[in-house]
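For this depiction, one protein chain was excluded, whereas all remaining protein chains were kept in their positions.
As written, the chain order gives the labels A and B, with residue 1 at the start of each chain.
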Amino acid sequence: MSAQPNVATEAWPQSYGDEAQPRMGFFTDTSVCIGCKACEVACKEWNQVPEDGLLFTAQSYDNTGGLGADTWRHVAFIEQDRPLRVGDGDGEDGDAFRWLMSSDVCKHCTHSACLDVCPTGAIIRTELGTVVVQEDVCNGCGYCVPACPFGVLDKREIEDDGRVWKCTLCYDRTREGITPACAQACPTESIQYGPLDELRERAGARLDKVVADGFAGARLYGEDPNDGVGGFGAFFLLLDEPEVYGLPPHPVDTTHDLPEMWRSAAVAAGALAVGVAACLLGGRR
Amino acid sequence: MTIGRSVRELISAWPVLHQRDGDRGALGSAARSERSRTLRPRTAEPDRVVRSVCPYCAVGCGQRVYVQEGKVTQIEGDPDSPISRGRLCPKGAASRGYVTSPLREYRVKYRRPFGTDWEELALDQAMDMIADRIIAARKDTWEDKDSEGRTLHRSMGVANLGGATLDNEENYTIKKLMTALGFPQVENQARI
Partner (left out) sequence: MPGLGTSFGRGGATTFQQDLQNSDCIVIMGSNMAECHPVGYQWVMEARERGARVIHIDPRYTRTSATATDYVRIRAGSDIAFLGGIINYILENGREFRDYVVHYTNAPVIVDEGFQDTEELDGFFSGWQDAKSNYDNTTWQYAGMSVQGSAGQREMGANQGEAAGHGGHGASLNHGEPPEEDPTLEHPRCVFQLLRRHYARYTPEFVEQICGVPRDRFRMVAKALCDNSGRERTSAFCYAVGWTQHTVGVQYIRAAAIVQLLLGNIGRPGGGILALRGHASIQGSTDIPTLYNILPGYIPMPHAHAHDDLGQFIEMNSAASGFWRNMGAYTVSMLKAWWGAHATAENDFCFDYLPRITGDHSIYQTVLAMLDGAVKGMIVVGENPAVGSANSGLHRKAMAKLDWLVVRDLVEIETAAFWYDSPEVRRGELRTEDIGTEVFFLPASAHTEKDGSFTNTQRLLQWHHRAVEPEGDCRSELWFYYHLGRIIREKLEGSEDERDRPVLELQWHYPTSGEAEEPSADAVLREINGTGPDGGALSAYLELKDDGSTACGCWIYCGCYADEVNQPARRKPASEQTWVAPEWGWAWPANRRIIYNRASADPDGKPWSERKRYVWWDEKEGQWTGEDVPDFQPDKRPDYVPPDGARAQDAIKGNHPFIMQADGRGWLFVPSGIVDGPLPTHYEPHESPFTNRLYDQRGNPARQIFERPGNHTQPTDGEPGSDRFPFVMTSYRLTEHHTAGGMSRFVPYLSELQPEMFCEVSPELAAERSLVNGGWATVATERAAIEARVLVTDRMRPLRVDGRLVHQVGLPYHWGSRGLARGGSANDLFPIVLDPNVHIQEVKAATCDIRPGRSPRGAVS
C-alpha cells in the first residue's frame, strides 16, 4: 500500500507489502481524563501483567509510580494552584486550583531507538506500524532500556523473568481490528484509538476547541512528525508543559546521531590508518 | 513430509531471506517470530460469550464474559449497551480478577462457639444446621400478640442483612421466605 503522508517509518509499511495495515495509534486527550485508572486495569487484565506492588506513595492519587515492565498504562496526577481555564478568577478566596490527569503509555515512536538497538530482533515494527517486544524472542539483555528517551522499557523482575515488557498496543487485538483494551474501557474516551493520520487531524480540531473553551496551557505533544522521534504513534493533548507531567520536552531518538557517529568514527579510523601508513612508509628513510 | 520439503520450509523461514524482500534492516516483517506472525487474541474463538451486567455500582454497565473450557477468560465492556457504550471503570474492568481472585473461598467454613479456628463442614450439613437454628430461634422468641392483644405474629430473634449486591429474584425470595417465617428484621445497604 502507499505510505500515508507523514506516518511512514523505517520498516512499515514497506516490509509488509500487502499485509500492511494503516498505521494505527493512540490519541490521549487529557482534557477529558477523569483519572479513574480503568486503562491501567483493563491493560493488565488483557495482557495478564502482574500486580506490581501495594505501595502507598503519597503522591496525589498515583500509587503506580510510572511505566515499567509491569505497568503499561500509568495515570499521572498533578495538583496545581492555577485555574483550569484562562480567565477563571483566582477566586475571591484564592481558590485557583486544578488537577491535571493523564494516562501515559509507550509512544510507539516513528524513529524508535529501542527498535534500532535491539540486538536480537526481539523488538519489531508490526504491520500496523506499532512497536512490539516479542516475548518469545527477547533474552533480557536490556540494551533497549537506556535507549528509550521516555524510560518506558524495563526488565521484569517478578518471578526472575528478566525479559523486557511494554505496551504492545494490544497487537493481538488490533491486528484483527479489535480496539485495544485501554481505549475500549476508557469511560470518557480520553484514550482514542484509530489510524494515526486521522487521529492527528482530529487532535488538531480538538486542540482548537479546547483552546476556544479556555483551557489554559493546552497543546499537543508528540503529534509533530518533525520532532526528535519523528512524531509519536501514541501522542497527547496536554494542558501544560510536558515536564509538568514527567515527560521530556524535546525527546530525541537516541540512535539519531548514530550514522553521524559512525561516519566520524570511520573518518577517524581512516585518518588513523593514513597516519599509521604515513609513519610506516615515511619511516623508511 | 519429506526431509527435503521440511528443509526447504526451514530455509524459506530464515529471516535473513526476508530482509532481501524489502525489510533490509530486519526491523519489521523479517524479524517477526512464528508466534507473532500467527498471533490471535485469546478471545478469538471462545466457547461462548455471555452477556452480563457489572456487579459493582449502579450505573449498570454491560459486560461481555468470554468463556473457554468452563473458565472465564476475559470480561470487558459491551459496546451494544446504550448506557456504557462498551466502557468500564477500573472496578468493572477488574471483574475477571474479582471472580478469579486468589482469595476466593470455595468451601464452607465452620467456627464452633468459643472456637479458635475454622473447621470444615459439608454444605448439606451446614444447611441442615442453619435450618435447625432458625426454627429454634423462632420458637424461642415468637410473639403471637402484644400486651394489648394486638396481632404481632412474628419473631424478633432472627435478622437478615444484605441485598444491594443481590439479584431482584434473590431479594424477592428472601423477603418472601423471611416474611412467611415471621421475621420482620430484613434489611440491606439502602440504610447504610
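We take it that a residue touches a chain if its C-beta (ideal position, glycine included) is under 8 Å from a C-beta of that chain, and two chains touch if they have at least 3 such contacts.
Just so it is clear, the model here is predicted, and its values are computed rather than measured.
Chemist: Can you list the shown chains that the absent chain is in touch with?
Modeler: Computed over the complete complex, the missing chain touches A, B.
Chemist: Which parts of chain B face the unshown chain closely enough to count as touching?
Modeler: Contact residues on chain B toward the absent chain are 48, 50-63, 65, 67, 70-72, 75, 78-85, 87-92, 94-95, 97-99, 101-114, 116, 118, 121, 123, 126-138, 140-142, 144, 146, 150-177, 179-192.
Chemist: Where does chain A touch the missing chain, residue by residue?
Modeler: The list for chain A reads 32-38, 40-41, 44-45, 51-58, 60-61, 63-64, 79, 81, 84-85, 91-93, 95, 97-101, 187-189.
We adopt the following convention: only the chains that are shown with their structure count from here on.
Chemist: I'd like to verify one number: the distance from the centre of chain A to the centre of chain B, where each centre is the average of its C-alpha atoms, in whole angstrom.
Modeler: The mean C-alpha positions of chain A and chain B differ by 35 Å.
Chemist: Spell out the residues on chain B that touch chain A in their complex, using ranges where they run on.
Modeler: 15, 18, 21-23, 25-33, 35-36, 39-42, 44, 74-77, 79, 86-90, 92-94, 96-97
Chemist: Taking the complex as given, what residues does chain A use to touch chain B?
Modeler: Against chain B, the touching part of chain A is residues 10-12, 14-17, 19, 36-38, 40-42, 45-46, 115-116, 121, 123-127, 132, 134, 136-137, 171-173, 175-176, 178, 181, 184-187, 189.
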